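Have a look at this one before I ask anything.
With one protein chain held back, the other chains of the complex are shown just where they sit.
Right, chain A next:
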């Protein structure tokens, strides 16, 4: 905590590291206000790229599709992942339980190329056999992203459940609540934070997934990462910088708000506890 003790060398290395991480982002934001059409040559200040970004239908529809897919797959991943995490954390060993645990986390470690390709092959043969899914698009991408995201949700929820004192659930049962009710009244409220962070993680994963999406998307469904990627190959223009700047701003605001809320509730908690200790000592 004490900066005085950092040697100049360490300070220098820290600065270098921070510069390495943040210069690209800063330059990206700076160049979004560039008047020139070239991303790398400064031609004066302008906000015209922000205007043209919102007028670019290709990008705006890709943003819309990406957000829709992200929200839909995060929702599905949270539901399935929470159930899976609960089974992993709370059920006693059942035949095939370690296989289940392994299979559950496989999508996290499996190269996305493999997952994407195998899903593509699955969908093609399903289409030939039963005609569903009729074409590749929103549905297939949604299924693919859900598979990936639910693994993360399951891991987050499982570790939170393992942290929670299991006697809370025992106590609820002892007081007359049945298992299903305990899940909804006791367990679920206690893991909401984990579920929320699993949801956000899923949204992020889904929003910037390119590899799996490339296998699973069809002609009418192009997500934002795909649009950006194709633009890079055709030549970037500062519209992308503008888009990225908006994203950075949105994420930044979210992080700051979340931190503030967490800090606030922690302080409130500490104050209340200190007051309780004072009162009980006085009485």
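Note that in this section contacts are C-beta pairs under 8 Å (C-beta built on N, C-alpha and C of every residue); 3 or more make two chains touch, one makes a residue touch a chain; residues count from 1.
Please note the rule applied: contacts and distances are computed from a predicted model.
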{"item": "Complex member absent from the view - protein name from UniProt, among \"tRNA-specific 2-thiouridylase MnmA\", \"Dihydroorotase\", \"Spermidine/putrescine import ATP-binding protein PotA\" or \"NADH-quinone oxidoreductase subunit H\"", "value": "\"Spermidine/putrescine import ATP-binding protein PotA\""}
{"item": "Touching residue (missing chain; options A:190, A:214 or A:244)", "value": "A:190"}
{"item": "Candidates A:5, A:40, A:128 or A:167 - the one touching the absent chain", "value": "A:167"}
{"item": "For chain A, residues in touch with the removed chain", "value": "165, 167-168, 170-178, 181, 186, 189-190, 269, 272-273, 275-277, 280"}
